[in-house]
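One protein chain omitted, others in place.
Per-chain numbering from 1; labels A, B and C assigned in written order.
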Amino acid sequence: MSDNVKPSENTPVKGNSLMRDAIRRLGKNKLAVAGGIAIVFFILVALLAPWIAPYRYDAIDLPNQYLSPSWHHPFGTDSLGRDMFSRVIWGSRVSLAIGFVTAAVALAIGVTWGAVAGFAGGKLDQAMMRFADVLYGLPFMFFVILLMVIFGRSFYMLFIGIGAVSWMTLARITRGQIMSLKNNEYVEAARSLGASPFRIVFRHLLPNALGPIIVYVTLTIPGIMLDEAFLSFLGLGVQAPMTSWGLLASDGKNAITSYPWLILFPALTLSVVLFSLNFLGEGLRDALDPSSRNRS
Amino acid sequence: MKILPTALAVFAALSALSCSGGGDKGMAFRYNNGTEPQTLDPAVMTGIPEMRIVQQMFEGLCEYDPKDLHAVPGVAESWSVSPDGLTWTFRLRTNSRWSDGTPVDAETFRWSWLRILSPDTASEYAYELWCIKNAEKFTKKQTNADAVGVIAKDRFTLAVKLAYPVPFFPSLVCHHPFRPTPRQAVDKYGGDQWFKAGKLVANGPFVLTVWKPKDRIVLKKNTNYWDAAKVALDRVEFYPVEDSASALEMYLNGELDGVDGIPSERIDQMKKRPDFLTGPFFGTYYYRFNVKTPTVLTNALVRRALSLSIDRAQICEYIGKLGQKPSLSFTPPLIPGYRPPELVKEDAALAKKLLARAGYPDGKGFPSLTILYNTLEDNRKIAEAIQQMWKKNLGIDVAIENQEWKVYLQKVSSLDYNIARAGWIGDYADPMTFLDMFTADSGNNQSGWASPAYDALLDRAKAEPDAGKRSALMREAETILLTDCPIMPIYTYVRAMMIATNVQGIYDNFLDMHPLKEVRVVR
Amino acid sequence: MLKFLAARFLSTIPTVFIIMTMIFFVIRAVPGGPFDTEKKIPDALKQNIERKYHLDESLPRQYLRWLGDITFRFDLGPSFHYRGWSVNDLIAQSLPVSLLVGTLALLLALVFGLVFGSVSALRQNGFWDYLLMTFSVFGISLPLFLIAPLLILLFARLLHLLPVGGWGGPLNLIIPAVTLALPYTAYVARLTKAGLLDQLRRDYVVTARAKGLPETTILTRHVLRGSLIPVVSFLGPAYAGIVTGSMVVEQICNVPGMGRDFVQAAFNRDYTLIAGVLLVYSLLLVAANFLVDVLYAALDPRIQYR
Partner (left out) sequence: MENETVLRVSGLRTEFRTDDGILTAVNGVSFDIAAGETLGIVGESGSGKSATCLSVMGLVPSPPGRVVSGSAIFDGRDLLNLPPEELRQLRGKEITMIFQDPMTSLNPFLRISTQLTEHLVLHERIPKKEALERAVEMLRRVGIPEPEKKILRYPHELSGGMRQRVMIAMALLPRPRLVFADEPTTALDVSVQAQILELLRERKAEMGLSLVLVTHNLGVVAGLADRVIVMYAGMIAEDAPVSLLFARPLHPYTRGLLDSLPDPEKPRGNELAGIAGTPPVPIALPDACPFAPRCFRAADVCRAKTPQLETRHDGTRVACWFPLDGGAV
């Protein structure tokens, strides 16, 4: 590779210039920009739901149940005659909030945990990973019930709690990355220059390990959005008649052959969000990656 | 590009192989039972899925008529009751045998009934036999077995002494707790192993051959059954498919001959088909009001206003979809010889007036209440619809809360709710199975409601040997219940199944009991 | 290395013990009990039942009894819901089923995931990359409860190639295994692609090219190992999850596996069965994570366990 295209080939990437560079490079990635715009669009839709939804989420009209899509009801109506379009709009509030809050919490804990364990190695690593194993060993449903006992029905606390118990895979991935990066020369160099371990991990190693982590996070958000439907089933998520994309999709699953729009639109919306997240995630990974600068 | 056709051909061959089903020949009936049965011991079982299987293997003294459920001779050829209604005498047929050849006699029944009553058996349904003299005391270890009113008068005559008259006793003995269990197998294998495949011994038309948990249960024809000549099916297969949508697909794909529990999104499609079978079911869907916790619900005016202001017909038509009938009373109008008081009415204007009289004109100042229901799609839809109807007709806001089944049960039984969804399926064809729920000391009351007058009427009805007078007393009691309104009946249940058109001899009936003895499948 | 393995293995024992203890107490803290029923049964009868299952004893005593039975007799106790079935019986029936479906799904996911991921990485921004990554986004965003019915609709109802549900024949395996494999395939493909892209621009790849090695050799011998590290990280826990069964797929396809055991047990508050399933799950998980650590060391010589 020509050395003027890659001036900092083997030097660790520093925070500030990295961010500025990343944003600039992200801006050049059309798909990532499109994804970002779509996400912003959905966030706006969620914030403005009361003003843009043509009907309220709980406007029941029994005789008009199961109407197929039309001008009045672009996404059709559901089993209680409610406008699906409006419900998809309202549902974005819950789904987006859950997806992002939970992923952020999981990201913060998982990355820190995995980075520290991977970098420290030895006994501390063993102890930290065994702790993660214990949490793994207890399935999701158990945590949920436990958290409910602790937090009651406090909606957001519950999701912070779920984020707090779904970080283990992230921790493992981070740990794996850090373990294979920590023997690189620049770490030795940084260490010899007297950088603190904290600085080495968070300024030197993590930026270089971000790729797979970001991809994994963009992959977990849909899972979380769907888990929410299960929580609602247990009475822990949203309460009817408020709804979410996960709930709409699981409600529509039996209607594939009879009223396909009940499943089509929620699933489609979820997929669009997913694609957007995905492109944004890939874009971010490429942008944050110090050695992919010349990739267009 | 020859890969695709070849692959398809291999696939088709393989699937033909697997569909031909490994040599199981003969006439078979395959039904989705919906879940894995807890047990096949008639004394310990509790649910409908278990009953579907158990009733094919253990023949009671009397059996349900598959069409109208009246008691027809089973092991008993005939029966009679003493004039005071307290002693029933059953004359058993002499040719009834277990599948291992052991005869079934009066002692078989005496032993079986004492077994279910025994505290060691730990049966949840033992209380159904407490109408028998000293039975309750025996379960509670207050007396010994000999005192219980079940006597084998001679080898094939069974006399039953009751604690109080039960005019429908022959119908009652069709129910599973009264069905016989094979002592020889229980003694040999132990009380919690004898009902496994290879150990179970049956006296009914079919006997267990295969039990693969969560996969299938297969019964085969019992050649030792006294009436085996009338049994057409060689094999009955029960599948525990939990997902009703998949079960329906299996049925539509010819992998099952019958299913129930059609997903509501599919009902409109299925209704049009000739193999769709539906009819009223002996249960009521209703809401309980918590009248104990001090809320507005302690005021009967509020409760009546709430009940008056919902549109049951809409709920039945658009949510139930199976032809459910709006409730006019708490007991379903299905019991021969009992006409329930039709006091459940709808009148939004009157409801508004009542609410105003209670101090909440146009719903102003009405405190926030919550509807509790157990998580199930239809429960949610009904709650959502009712929430909306109350808002529209009364101007009040209620919240909705769903809970998983066991949590819901606990909340309801500890009166930790305002308004709770409920449903009750009668065990036997008599109003008492509904009405005695709401006596002050009933464990099933769970509303905090108590009326001495109501309890007194039911006590009198229980002691009344004359069917007409008994019926009038119960009607009077139900009138009190519906006037005071601790519950809000919504509709009478409907049972719907798909039964393949080549299956003959399955009829819809209001207890959902389907003896398969004379069922045949025409191929 | 051997010493490390032994130490690593021993360290899992307290993990499992802690998991078991937490399970025991947490499930009992959940509202509702195994013998709560809709139709209230008289207290006398309920007491009979509880006595039979030792629920009348104090909690510590129940705990010690349960733990003792497991440790000394490997007896997970009787199911509280399925009368006459021991938890050992039930798991002995359902674990092989879940293992079969899960292992098959995992193999499918691994094979297709690696191939798809490699193709996407090597043809980055090409047609196949977009196609396969679109597929993988769908694989991830479509919930299982949608994939399974769609496959059933297509292969069973329309093409009549496969049965809808049930268990017994090899054809019964296909829909559940494919459904279960789909999201994992997508994950593996993504992680493989990310890992490969990461490795492909390392300097040593240029060295390998300068040696005149063919691209396939570079991919398989030089690059794949390093890019498998994130995949292995992911697969460890995924293995335990996939092998103990997916409740959704098992329910929809009527597969008699452990996922269904768990869900039913949780809803029924079948304490012993829940604990039994969870124990198997944690054992598998601990084993899988153990395997991951060993694999790490095998894949990356720089990772040393001291």
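We take it that contacts are C-beta pairs under 8 Å (C-beta built on N, C-alpha and C of every residue); 3 or more make two chains touch, one makes a residue touch a chain.
Just so you know, these numbers come straight off a predicted model, no measurement behind them.
Asks: Please identify which of the visible chains the hidden chain touches across the whole complex.
Replies: Output: missing chain touches A, C.
Asks: Among C:I41, C:A208 or C:V292, which residue is in contact with the omitted chain in the full complex?
Replies: Checking the options C:I41, C:A208 or C:V292, the one contacting the hidden chain is C:A208.
Asks: Could you pull out which residues of chain C are in touch with the chain that's been left out?
Replies: Against the missing chain, chain C presents residues 201-204, 206-214, 217, 221-222, 225-226, 299-302.
Asks: Tell me where the left-out chain touches chain A, residue by residue.
Replies: With respect to the unshown chain, the touching residues of chain A are 1-5, 7, 9-10, 24-25, 28, 183-185, 293-296.
FYI, only the chains that are shown with their structure count from here on.
Asks: Using mean Cα positions, find the chain sitting nearest the overall protein centre.
Replies: C
Asks: Measure off the straight-line distance from the CA centroid of chain B to the CA centroid of chain C, and report it in whole Å.
Replies: Centre separation, chain B to chain C: 38 Å.
Asks: In chain C, what residues contact two or more other chains?
Replies: 149, 153
Asks: Find every residue in chain B that makes contact with two or more other chains and list them.
Replies: If we look for residues of chain B contacting two or more partner chains, we find 245, 404, 407.
Asks: What does chain A use to touch chain C in their complex?
Replies: The touching residues are 1, 121-122, 126, 129-130, 133-134, 136-139, 141-142, 145-146, 149, 168-169, 172-173, 175-177, 179-180, 183, 211-212, 215-216, 219, 222-223, 226, 249-250, 253, 256-257, 263, 267, 270-271, 273-275, 278, 285, 289, 291-292.
Asks: Could you list, by residue number, the parts of chain A that touch chain B in their complex?
Replies: Its residues touching chain B are 58, 60, 62-63, 65-66, 79-81, 232-235, 239-241, 251, 253-255, 257-259, 262.
Asks: Please give the residue numbers of chain B that touch chain C in the complex, ascending.
Replies: 8, 11-12, 14-15, 17-19, 22, 35-36, 38-39, 41, 44, 46, 119-127, 139-140, 192-193, 195-196, 212-216, 239-243, 245-247, 249-250, 252-253, 255, 404-407, 409-411, 413, 442-444, 446
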